[in-house]
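Removed: one protein chain of the complex. Kept in place: all other protein chains.
So, subunit A:
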């Protein structure tokens, strides 16, 4: 059972494509081919609304305005064929959460929808899980497959820095500056040494990914 999404798009081909693509991505889309007011009671049954701005008869922004005036806070992703800043600024001011300019790849749309749905859950947690890895930021405990792993202070700080932004790349420079002791050897080369030790201690799960040109990232890892 996927998340219920509302798609308001007048073009039959594009609407069918988006709708199909969202279904394949595991969502449960409802597709309106005409724009009409969306009462908050109905809006609350959807997790997200994808709204085309150029609709016949209605202007997409009017639907958005009425929706926000009815104090509904369902996330709205605006689609526009016009790459016009004023339009975007207006949409964002009216309470749109994100916008996409046509043309876009279906993959891109799905990514954006997922990112939008994930956002409210991105709360600060003391326990970060990545595959078989568990990092407790408060008690400074690290477990792999439930087994505790002993880490030095620097190693833990390094892992914690990555764990706090799980899935995002962090530059080596930032890590070197914020994790390593500046009075001792705070170079990026030292950092690489610490990373390789950390990787050895965490086992073959490949939780810490090297990101080309950037630095490191804490990923889901692979099953050993």
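In the analysis below, a contact is a pair of C-beta atoms (placed from the backbone, for glycine too) under 8 Å apart; a residue touches a chain by one contact, two chains touch by 3 or more; residues count from 1.
Methods note: contacts and distances are computed from a predicted model.
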Name of the absent chain as recorded in UniProt (options "histidine kinase", "Citrate lyase acyl carrier protein", "Carbohydrate ABC transporter membrane protein 2 (CUT1 family)" or "Type-4 uracil-DNA glycosylase"): "histidine kinase"
Residue, one of A:13, A:85 or A:126, that touches the chain absent here: A:85
In subunit A, positions touching the absent partner: 83-86, 88-89, 101, 103-105, 107-108, 111-112, 115, 165, 168-171, 173-174, 211-215
